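Taking it in order: structure first as structure tokens, then the write-up.
In this view, the complex is presented without one of its protein chains, the others remaining in place.
Think of it as A, B and C in the order they're written, each chain with its own count starting at 1.
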Amino acid sequence: MKLCKKVKVVDVRPFGQPMTAGPEFFELRLENPGWDEWKPGQFVMLRPTSFGLEHVWARPFSIAMCDKQELTLFIQRVGRGTAHIAALEPGDHVLVWGPLGTSFVQEPDTHTLLLAGGVGIAPFKGYAILHPKRDNLRLVFAHRASARCYPYEQLADAVKAERVQEEKPEHLARVITLLHERISQYADGLVLACGPAPFLTTVRKYALEYGARCQLSLENRMACGVGACLGCVTPGVDGENRRVCVEGPVFWAQDIALGGGK
Amino acid sequence: MKLCKKVKVVDVRPFGQPMTAGPEFFELRLENPGWDEWKPGQFVMLRPTSFGLEHVWARPFSIAMCDKQELTLFIQRVGRGTAHIAALEPGDHVLVWGPLGTSFVQEPDTHTLLLAGGVGIAPFKGYAILHPKRDNLRLVFAHRASARCYPYEQLADAVKAERVQEEKPEHLARVITLLHERISQYADGLVLACGPAPFLTTVRKYALEYGARCQLSLENRMACGVGACLGCVTPGVDGENRRVCVEGPVFWAQDIALGGGK
Amino acid sequence: MMDTTVRLPGLTLKNPVLTASGTFGFGLEFEDFGDLRTLGGIVVKGMSLKPRQGNPMPRVAETACGMLNAIGIQNPGVESFIKNKLPHLPWEDTAIIANLYACTAEEFGELADILSAEEGVAALEVNVSCPNVKEGGAAFGQDPVQIGRVTEAVKAKARNKPVMVKLSPNVADIGVCARAAEAGGADMLSLINTVTGMAVDLVTRKPLLANVIGGLSGPAIKPVALRCVHQAVRAVKIPIIGLGGIVTARDALEFILVGAHAIQVGTANFLRPDAAFRLVQQLPKDMEIIGIGSLDELRGTLVLPGA
Partner (left out) sequence: MMDTTVRLPGLTLKNPVLTASGTFGFGLEFEDFGDLRTLGGIVVKGMSLKPRQGNPMPRVAETACGMLNAIGIQNPGVESFIKNKLPHLPWEDTAIIANLYACTAEEFGELADILSAEEGVAALEVNVSCPNVKEGGAAFGQDPVQIGRVTEAVKAKARNKPVMVKLSPNVADIGVCARAAEAGGADMLSLINTVTGMAVDLVTRKPLLANVIGGLSGPAIKPVALRCVHQAVRAVKIPIIGLGGIVTARDALEFILVGAHAIQVGTANFLRPDAAFRLVQQLPKDMEIIGIGSLDELRGTLVLPGA
């Protein structure tokens, strides 16, 4: 059961930056909207009051964690919409609907590789916390901004983790090499990835190559978040479009045809 | 010289109501935008950042007072624009341009009657403070909401003042009677009025009837505030339109033809 | 109790609030956010004879107080709708209106034939105005002669189901199009469909829609929609259903003031998924605030200058 609720902002905590208004990377803590259940990989649509009529869409964000008290998101400010969100203050109200979409599989006894690109690390926070056998998890984190800008340390404390920074375009090769090497070691395991489209395309390629069972979480632009507008679709390998907000955001790598469109 | 400046909100002080966010009547105190001079009756265009692109117009407000430190406005929340303004907090930034338009004449030795309807009391605060012979001033204040919602007491401390409340439509007659009576006593004085259009129409009628020299401050809808859009005009008695933002907002009563349009 | 019933030719709505085609899926997507049976009606996603995958991605973009879309009528086809969607919809309680999309008058007739045989379909809305798809809609919607022909073709096969023709605002004279649909036998009109628009990305130097051009919707176009409804109301005698940028109950009442019989909620469903349900709840309250006891007291009472 999805809920659409007005909830209070508990805190806006910038990551790795001074506590100024409008941070670039931040954790947004909200009152729990009263959900019965949720699963890591699912997302919410979020709309601050300050959107007014100027922004007709809410914005989708992965659920980083949700407990009885609080729903936590991890957000990077990239444009006008996330700028409004970054300017939120405790006590402000936002509209949230969710939990939405599919989630990452959890197989406690399978060796599971978590591949996160940038803010794509968000869903893995809850995934790691809620996983019954964390020893079976390993995180690879590829990032551009300083690692302190992301909740990487929190995760590195919980699971085996390594990271690779892509400060310049030349560093891309080492990201790809690391992805290749790790995925090759998980041919009989589970590979779960979340990050920008080119990152996912690379992961998919190696996963299919090594026959690893692999799930990808996509981040297409969304208008409704509930399957109504058909604006977020991604083509399946069968040529049929899949709605990322309902049939995804988490897909089995072999089901979808990545690389087309933006 | 008019200036367009981003200034800081010093305070938002509700009148006669609990100190809650989004009050209906409030005093807005801003940093002085760095003006050389201004005159009571002039106004500013004000635009809070939160207007974004949704509101393409700033909003006009009479200058209640301006000293070296601060510019003070007195505002009633009536719609979406003033709701944004009512939600301002100290430290927020607003864009202000002014001082704009014409001002009320000041003739220290002439008996001067100030007629204020509702928030039309705003310009008379500065007028009274800056007047060298306050004994020559008399204020009549007609209002709907409780007198505590307006800066009436402040003014009543400074000049001879009386007020009449129009709580119900039936009370309109007593407002009109009082206006009639007072204006008739100022046939050889000066009558200055600011308030809603019907209020000004009544004032104009009696002022012309008794031959009192009379100025009226109009509150037409404004897009630009600087004389460019021709959206704020009011017809003169000669049939030629006058821009309220440049040739007004303060007009000599005999020059303009009130009563047409909204 | 406020009376919000709307009586249209062959169609009675419990309230004037319909959801607009393409913005409310098949209705079922919104079941968690409100009771579908409280809506006056649901206009489902545009459908064609055969399934369509629609246009390439990206096909939506946000703009100031609005959005562009070039979905290209992705839909599972009319048969799948009848088999997989209609049975799950509360059609006994709420008017389910099918939105027909085709590229020829003949195909429109075929669609009407299939859909009008369904008990669960309360009315047919004819999309002659989709500006997104090069092969069809646009041409129809901008040409009064084609509008007339398509309307006739649909009416000929519509059995007892009322037919509503949906007009495009991308014309020089909406009155001419409205009269063409009326002359073709339309029972009512709905307007407006989206306004043709475009957006670009300075960095990639590409259009934000793969289709380049798309349809603008949302609050940005409300003034255009009100103007079109105003003009159409004066051009024809049949009832008009107004849409375009409606978010609040007050917006809805503005369209009724201008003369609309009912309204549709489109892009507002993206602002929040309970938008249409909330509008239904708020409507009687706002009617009370403006002092009317029924929609008839308001409908078309716009006071024109000099009148």
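What we mean here is this: contacts are C-beta pairs under 8 Å (C-beta built on N, C-alpha and C of every residue); 3 or more make two chains touch, one makes a residue touch a chain.
The shown structure was predicted, so the numbers you read here are calculated from the model rather than taken from an experiment.
The chain not shown here makes contact, within the complete complex, with A, B, C.
The chain that is not drawn here is touched, among residues C:Val258, C:Leu279 or C:Leu295, by C:Val258. Only one of the listed residues, C:Leu216, C:Ala262 or C:Leu295, touches the absent chain: C:Leu216. Across the entire complex, the residue among C:Leu86, C:Leu100, C:Ala180 or C:Leu226 in touch with the chain not shown is C:Leu226. Listed for chain B, the residues touching the missing chain in the whole complex are 1-4, 45, 47, 53-58, 95, 97, 220-221, 223-235, 239-241, 246, 260-262. Interface with the hidden chain, as seen from chain A, comprises residues 53-54.
In the full complex, chain C contacts the hidden chain through residues 56, 63-66, 68, 142, 170-173, 195-200, 202-207, 210-213, 216, 218-224, 226-227, 230, 245, 250, 253-254, 257-258, 290, 301-305.
Methods note: only the chains that are shown with their structure count from here on.
Nearest to the overall CA centre, using the mean of each chain's CA atoms, is chain C. Comparing mean CA positions across the assembly, the chain most remote from chain A is B. Inter-chain spacing, taken between the CA centroids of chain A and chain C, is 35 Å. Each chain gets a centre from the mean of its Cα atoms; for chain A and chain B, those two points are 53 Å apart.
Spacing of chain B relative to chain C, judged by their CA centroids, is 45 angstrom.
Multi-chain contact residues of chain B, defined as those touching 2 or more other chains: 53-54. Residue positions of chain C touching 2 or more other chains, listed in rising order: 64-65.
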